[in-house]
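Note that one protein chain of the assembly has been removed; the remaining protein chains are unaltered in position.
Right, chain A next:
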Amino acid sequence: MKTLDLGLNRLSTRKTAVLGVLMALQLILSRFSLSPTPMFRLSFTFVATVLMAIWVGPLWASAASALTDIIGTLMMGTPYFVGFTISAMLGAFIYGVFLYEQKPSVWRIIASQILVALIVNLVLNTLWLTLMYQTPFWALLPARGLKELISTPIQIIIVYIILKNSTVRNLGNRL
């Protein structure tokens, strides 16, 4: 049996286990956020997603992220909406396309983060909120844009530090 139709080739047991544990980390990190000021929160889920993308590629990373999104929202009691699953998949996919089997250069990190911030967090997620709760799109956009403007540079720096870290690089070689 081949799974080549979707390009999701068979994973080694080791990669399966690593992906499972990273999904656990996504769930944990999504509950933990930094808030230097009351109105601004920064969660670190993206770090687990980036590592998934780097270690197993865009397709498996987006499948795993989709599943984490479904199970995470259902468990935490926040309303489930398919749009956010699509966002989670697309985010992981973008990271994978830019960072999988590539040297983690500064420009790749910056480009992937900006794309995810613009397409996924800003436009798509705002659109989903609009569809789901009828919150006016253009009223919501500025507030969310401001948040992305602050968090994107911080995310770029964090991803850069983590990808340049020699321990994390060695882990990737062990896969």
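Here is the rule we go by: contacts are C-beta pairs under 8 Å (C-beta built on N, C-alpha and C of every residue); 3 or more make two chains touch, one makes a residue touch a chain; residues count from 1.
Quick note on the criterion: contacts and distances are computed from a predicted model.
> Assign the chain not included in the display its UniProt protein name, restricting the answer to "Energy-coupling factor transporter transmembrane protein EcfT", "Molybdopterin oxidoreductase", "Multisubunit sodium/proton antiporter, MrpF subunit" or "2-oxoisovalerate dehydrogenase subunit alpha".
"Energy-coupling factor transporter transmembrane protein EcfT"
> Need a quick check: the contact residues on chain A for the chain that isn't drawn.
Residues 1-6, 8, 10-14, 16-28, 31-32, 34, 36, 44, 47, 51, 63-64, 67-68, 70-71, 73-81, 129, 132-136, 139-140, 154, 157-158, 161-162, 165, 167-168, 171, 174 of chain A touch the chain that is not shown.
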